[in-house]
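Please find one structure pasted underneath; my questions will follow.
Only a single protein chain was left out; the remaining protein chains are all shown in position.
Our next item is chain A:
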Amino acid sequence: MRHPTDGVLRRLIDEPAGVAETDRRHVAGCPQCLAALAATREDAALVGAALSADAEVDVPAAWTRLSTAAAGSTSPARDRIPARRGRLGDLVRRPAAAALAVGVVLAGAGTAAANDWLPIFRTEEVAAVGLRSADLLALPDLAAYGDVELTGDGDLRSVPDAETAATESGLDVPEVDALPAGVTGGPVYQVGGQVTATFTFSAERAARAAAEAGEALPTPPPGLDGSSVRLVAGPGVAQVWTTTTGAPGLIVGRAVAPTAFSSGIPFETVRDYLLSLPGLPDDVAAQLRAFTADGSTLPLPVPSDYVTTSTEDVDGERATVLATRDRMLAAVVWVADGELTVVAGPLDTDEVLTVARGLR
């Protein structure tokens, strides 16, 4: 029989199973082909060695670089949001309600199949607490699955004292009994109003989004198309302390926990369907399943590459503790009696827990 081609011999080295049995048998018994095979193998090894290179990568860091560049190149508004180094500075200028913003993040996540707020969260790392609610809701994939309408004023305004903050927000302003080392003086009080996001599912748009992800859209449950989910977060109040160097040292926020309402079909049906959509990471989906219509539980889907989480007890409540892997920021978040409380800062987890447990 004729000798197999050079290409067949080459494939025999990498993928013998991809070579026809007759060719393999021929080569095994043909001195000429065996010699050619040896030369082919030697060339492949030499070229492979010449082309080898160290390509160990830091995927989370690369993602931060990419998402910052992508956001910056397409959205002038985002140029104001600094990437890594500017996180704390951003908090100084815009110490947006940790609690309120977190609430809106969570609410948005629960309804909108989190694969688009999550990149934003990652981009800013846990300084997502420093984003305005409007930033968080101006996200591409909410629109990918339907219409999103945001009403209310989530922006914070400063108020002179705790009493005014309490009157305007209708919330008890938590008092800190002992400040962490390096944090001194009194806080700045800020108050934010109630924010409502209404998400109206569109089967047509979701099908398009799924097709772009290369998958078919699971059949929506009856009555879902055109039905709305309303998410309400806030009002909220935040206290922000600065360190001796002028950087933000501690943020204590409290807000009415996000609550979801639906028109037509039960919220759980909407949530479960959205969770089944293509593109939602499994771990996030699992955490989102804990999201309930009454805001009594707190799903906290976090990017595990950047943030570690653990669970601690704060005055009898189950609290979620987050820390960035670079130890720049730690936060503890919990929900009690329909109110969400956040303690966060460039501190370690023991320090935020001590503050959290000392709140009155």
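General remarks:
One rule holds in what follows: a residue touches a chain if its C-beta (ideal position, glycine included) is under 8 Å from a C-beta of that chain, and two chains touch if they have at least 3 such contacts; residues count from 1.
One rule holds for everything that comes next: contacts and distances are computed from a predicted model.
One chain of this complex is left out of the view, and of "ABC transporter ATP-binding protein", "Heme exporter protein D", "Phosphate transport system permease protein" or "RNA polymerase sigma-70 factor, ECF subfamily", the protein name its UniProt record gives is "RNA polymerase sigma-70 factor, ECF subfamily". Checked against the hidden chain, the listed residues A:T40, A:S227 or A:T320 yield one contact partner: A:T40. Although one chain is not drawn, its touching partners on chain A can still be listed: residues 5-11, 14-15, 18, 40, 43-57, 59, 62-63, 65-67, 69-76, 78, 115-116, 118-120, 122, 138-141, 143-144, 209, 211-215, 279, 281.
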